[in-house]
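Below is one structure, written out as structure tokens; the observations come after it.
Here the complex is missing a single protein chain, while all its other protein chains stay put.
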Amino acid sequence: MTKSIYGETFALWRDGCPEPWHAYTHHAFVEGLRDGTLPRRAFLHYLVQDYVFLVHFARAWSLAVVKSETLDEMRYAARTVDALVNHEMALHVKTCAAEGIDEATLFAAREEFENLAYTRYVMDAGLQGDLLDLLAALAPCCFGYGEIGTRLAATAAPDTPYGDWITTYADAGYQDAMRSVGALLDAAVARRLGPDPSASVRWPQLQTRFTTATRLEIGFWDMGLRGK
Amino acid sequence: MTKSIYGETFALWRDGCPEPWHAYTHHAFVEGLRDGTLPRRAFLHYLVQDYVFLVHFARAWSLAVVKSETLDEMRYAARTVDALVNHEMALHVKTCAAEGIDEATLFAAREEFENLAYTRYVMDAGLQGDLLDLLAALAPCCFGYGEIGTRLAATAAPDTPYGDWITTYADAGYQDAMRSVGALLDAAVARRLGPDPSASVRWPQLQTRFTTATRLEIGFWDMGLRGK
Amino acid sequence: MTKSIYGETFALWRDGCPEPWHAYTHHAFVEGLRDGTLPRRAFLHYLVQDYVFLVHFARAWSLAVVKSETLDEMRYAARTVDALVNHEMALHVKTCAAEGIDEATLFAAREEFENLAYTRYVMDAGLQGDLLDLLAALAPCCFGYGEIGTRLAATAAPDTPYGDWITTYADAGYQDAMRSVGALLDAAVARRLGPDPSASVRWPQLQTRFTTATRLEIGFWDMGLRGK
Partner (left out) sequence: MTKSIYGETFALWRDGCPEPWHAYTHHAFVEGLRDGTLPRRAFLHYLVQDYVFLVHFARAWSLAVVKSETLDEMRYAARTVDALVNHEMALHVKTCAAEGIDEATLFAAREEFENLAYTRYVMDAGLQGDLLDLLAALAPCCFGYGEIGTRLAATAAPDTPYGDWITTYADAGYQDAMRSVGALLDAAVARRLGPDPSASVRWPQLQTRFTTATRLEIGFWDMGLRGK
């Protein structure tokens, strides 16, 4: 297992789908953010869709509170809802406002299929299964953006116009939150799958959920690029 | 483990709470059905509440379809919904009609606290957890009525006026359906907890769900007796 | 309002999005079924995906039972689950078996994005809103296939190899079931929106749900054609 600062469960799931994971975290869209060549229109198209994504992502983390079985699970999940609704979405609002797109317009944006597929798959994972099914579907976005933010902060072109975006995910606030999510995930897994989780009968299905959500991240970047 | 025709999981859970199980399946209300001493008013009070219970029980089995992960799980759960909505509730409707209570009145009956507590606990078990959490909360009603029906069919006073009720749960149709539910449960457990389910970390919580629902069955009989 | 045998609500919603509705019900995929020019590979690709679609559609109709507020709502929804699980899916199984694809393979098929988007959007409509939100998202599939079946049965090329498919949706069993669903929908609307539903404040959102699901049907046919 390749280690991760986000915990053991994530590291195992990421290692369980190396090709989709690389395709997601090193997507042409990401490289365009890094070297600054991403067309502004593609970025804005992505950003509007990502705002709507975060609305449903916050709903999904709220469903995680509904599905929590311990006080710590509840608190971490509730904190993540707060971080999404009151902080991460603010970047989108600020950036879009500078382009003349107000928040009501963002909220009402027509969702692309890739967006619908991803967000609703996550919600349904929570409705169909337990907290682990939901967390497996939430994990690729959380930790993938964490990895991308860290890598891009270290390697981005100095003049990329996407520095604000990179900083949002590279900074200590986001990174600390994701370490907490990773700790929550490891504890939730231990509680439900025991001391050797990857040997449990549920593991393949949880891996499939993680891999599916990773594929949906790739589709999301593809959708972003279509906007150029 | 004491064996049961309804499968291994049920037998383990039943053995995991012998006192509540006995208090439920040998409740004064049940003995009153058996020897015929149960006051008619108590029976009718119970029957009206039980009709509303079955409405929510059918909703809960429908939630089991939503939470199913295999075709067999879906099919058994869907069949159980059909059996509840189109068959078991018919006894209640027929018996109540003979007493001048029509089905619309049944459907609109004000639920007693014990009824609300039980049915909504089951629904929420499904929302909070996975299919096993839901099935653990559904199991005491399914199999307990099966055991009661069989025992009372063999031992009831010949002149008990509650023969129809006893027959409903003793007859081959109900018993076969419950064997199927037991097989579904064993398979669902194997799929999610592996070959040694009672050693899994989730077992205590599933036992607690089963025990809680058993306690709620006792409360339901108590509520029935209050109607006398 | 153009009348429909499936009731008034459907007729209003269909009239509320004439272009997407036509694009869906007269899609090139549909015309290929009608005149027999649809490549076999595209049909099979569609059929495998549609099998998985029906699995989730049955879950969504089960969620409709969970969300029902009247006995009629429960009964119709439960009957639809039964029709889907025990009848409509049988066509897919039979046709696919003839091509050497067994049911376990069908059930485990990897879902295309358009499939995920559609089915999970429907499920989430039910989780987010009430029964009407769910029915608005379920309606385009139910009634659109009804319209397509009827039209194709009257106009298909005599030698189209897709006669079985057309018959499934044109025959009295499916048509009767859809009239029942239409009656259920009209009653559910009257119960929640009153005597002038299209004047209610909720109407635009329900129309949006219907239109979104119609767009997702177009995406589903597009996905089918990609399989050729």
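So that you can tell them apart, the chains are marked A, B and C in the order they are listed, and the count of residues begins at 1 in each.
By definition in this document, a residue touches a chain if its C-beta (ideal position, glycine included) is under 8 Å from a C-beta of that chain, and two chains touch if they have at least 3 such contacts.
What you see is a predicted model; the values in this text were computed from it and never measured.
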Touching residue (missing chain; options A:Leu12, A:Leu33, A:Val55 or A:Ile148): A:Val55
Of C:Ala11, C:Leu127, C:Leu185 or C:Ala213, the one touching the omitted chain in the full complex: C:Leu127
Contact residue for the chain not shown (choose from A:Ala23, A:Val65 or A:Ala157): A:Val65
Chain C residues that touch the omitted chain in the full complex: 66-67, 69, 127-130, 133, 190-194, 200-202, 205
For chain A, the residues touching the chain missing from this view: 55, 58-59, 62-63, 65-66, 68, 70-71, 74-75, 77-78, 81-82, 85-86, 103, 107, 123
Touch residues of chain B, complete complex, unshown partner: 59, 113-114, 116-117, 119-121, 123-124, 127-128, 216, 219
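Everything that follows uses one rule, which is that only the chains that are shown with their structure count from here on.
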Numbering shared by both copies at the chain C-chain A contact, with half separating same from different: same
Angle, in degrees to the nearest 5, of the Cα rotation that carries chain A onto chain B: 180
Between chain B and chain C, centroid-to-centroid distance (C-alpha), Å: 34
Cα-centroid distance, chain A relative to chain B, in whole angstrom: 42
Whole-Å separation of chain centres (CA-atom averages), chain A against chain C: 32
Residue numbers of chain C (touch at least two other chains): 59, 123
